[in-house]
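Removed from the display is one protein chain of the complex; every other protein chain stays in position.
All chains are identified by letter, namely A and B, in their written order; residue positions are counted from 1 within each chain.
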Amino acid sequence: MYSEKVMDHFMNPRNVGEIEKADGVGEVGNAKCGDIMKIYLKVDDGIITDVKFKTFGCGSAIATSSMATELIKGKSIEEAVKLTNNAVVEALDGLPKPKVHCSVLAEQAVKAALYDYAQKNNIVIPGLEDYVPAKDVHDHHDGDGEE
Amino acid sequence: MKKRIYLDYSATTPMKKEVLDEMMPYFNEKFGNASSIHSFGREAKEALDIARDRIAKAIGAASSEIFFTGGGSEADNWAIKGIAFANKNKGSHIITSKIEHHAVLHVCEYLEKNGFEVTYLDVDEYGMIDLEQLKEAITDKTILISIMFVNNEIGTIQPIKEIAEIAKEKGVYFHTDAVQALGNIPIDVKELGVDLMNFSSHKIYGPKGVGAIYIKKGVKIHPLIHGGAQERKRRAGTENIPGIVGFGKAAELAIENLDAHIAHIQKLRDKLIEGIKNNIDYVRLNGHPTKRHPGNVNFCFEFIEGESLLLSLDMVGIAGSSGSACTSGSLDPSHVLMAIGLTHEIAHGSLRLTIGDFTTEEDIDYVIENLITIVDRLRQMSPLYEKVK
Partner (left out) sequence: MKKRIYLDYSATTPMKKEVLDEMMPYFNEKFGNASSIHSFGREAKEALDIARDRIAKAIGAASSEIFFTGGGSEADNWAIKGIAFANKNKGSHIITSKIEHHAVLHVCEYLEKNGFEVTYLDVDEYGMIDLEQLKEAITDKTILISIMFVNNEIGTIQPIKEIAEIAKEKGVYFHTDAVQALGNIPIDVKELGVDLMNFSSHKIYGPKGVGAIYIKKGVKIHPLIHGGAQERKRRAGTENIPGIVGFGKAAELAIENLDAHIAHIQKLRDKLIEGIKNNIDYVRLNGHPTKRHPGNVNFCFEFIEGESLLLSLDMVGIAGSSGSACTSGSLDPSHVLMAIGLTHEIAHGSLRLTIGDFTTEEDIDYVIENLITIVDRLRQMSPLYEKVK
């Protein structure tokens, strides 16, 4: 069902935890329909020097959180904001179709954390000008059924 | 080889050796079509008759009241559509419950789109229907009540005899899906007084793709599968003789071993329930504490999600199932967990472990040990757990 990479990131997730006094925190999702993802950022000089996550969700949700944090760690905030769910899926060697939405959540969690950082520091990050923090971004489980 | 512990006996069971042995000659020696009048056909027909007798005996029915199908779902569809279409001149109202198997619920929904009206009874926090609500739901137009015997997710056992009495009093047909009941609790259709009852072979250590339905003599029902004259013209299709032979043997074994089987799985079930309750906090046992399938364990583990739990268990060789939305392939968590009043969050963390004849004490120890670690690891990752700590 899942690729080896997904299982690796699920069983040995990178960057699990919290950052005390984080520079940016983003929480997305809705326990009502699925998962909750929370991302903590430490930013120095516009560079993400540390990132942690906590996730309540399925294997795919945990693996995409882990991969997303890996992909933005050490990057500038401008680069991090460009992270797409497709990039996360690709880095994980793919996800089953009904699980792709979990990766959208990962992208949204990163954006939410960056937005929080921008708010706290009174800056505008290119690409986030029109960002509206939405908690319920979880268009859940449109499986491949036909009926 | 890696340790592999199967705790998903309510999903399906391995076939017993005696069952396979019994089936073997029918694949390419006694392979005839039971409708043929030559010797190959007669061999097949004899085997068919014996299997039918065995199923009949297992539930206290007459052999002529047993019809073989291609599985439990086909039998559910047949019972409900067959009664609905054959009796629509009498009425168009059906009563069922919110916790039925999808093979009942989705048929009812289909009938709703085709001129029938369906009442879905509530259940209480333990998954029990309310007999008073049932009585009130019955109208002049009611033609069928369909309430399952034993729930496949939470294991709750319904008061079938009482329901049958109410149905009889009101002159309404009563069907019960006994797929999870056969081989796990004693069944006597005459004593229970039901009109239709269906079974599935692969849940009782028999082959997959075979089921049966008890249709009480005199019940007015249409076929679901029209065609040849098999099954007394009620269910067409060349009979799956090896499958039917295996099912018959499995039913015979199930009845012979019923007491020992129940004692064995119940002991392990209770050990697993206690092990979880005593070692992990924020858990909730789903289903009825006593009126319960002897091998069913169903817990919610707060703050974590079922699929993650299943995958983690699978990594240490333990096979279970979950009613979490993430494993359901649909928007919502299990309709059964919703019906007993769980919130989406809580339902998300559900785990069903179902015990069978091949489960051992050591298996249970191994499961408890691993479950403790896994639940803890997943909770450490959970933003929800953080808050309660």
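Note that a residue touches a chain if its C-beta (ideal position, glycine included) is under 8 Å from a C-beta of that chain, and two chains touch if they have at least 3 such contacts.
From a predicted model like this one, the values you see are computed outputs, not experimental measurements.
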Contact with the hidden chain (one of B:13, B:96 or B:298): B:13
Options B:178, B:210, B:255 or B:272, residue touching the unrepresented chain: B:210
Touching the absent chain when the full complex is considered, from B:262, B:319 or B:368: B:319
Touching residue (missing chain; options B:72, B:183 or B:294): B:72
Of B:195, B:307 or B:345, the residue in touch with the unshown chain: B:307
Interface residues of chain B (partner: the chain not displayed): 4, 6, 8, 11-17, 20, 27-29, 31-33, 35-41, 69-74, 76-77, 85, 101-104, 106-107, 109-110, 114, 200, 202, 207-210, 222-229, 236-243, 307, 310-311, 313-314, 317-321, 327, 329-330
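One rule holds for everything that comes next: only the chains that are shown with their structure count from here on.
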Whole-Å gap between the CA centroids of chain A and chain B: 40
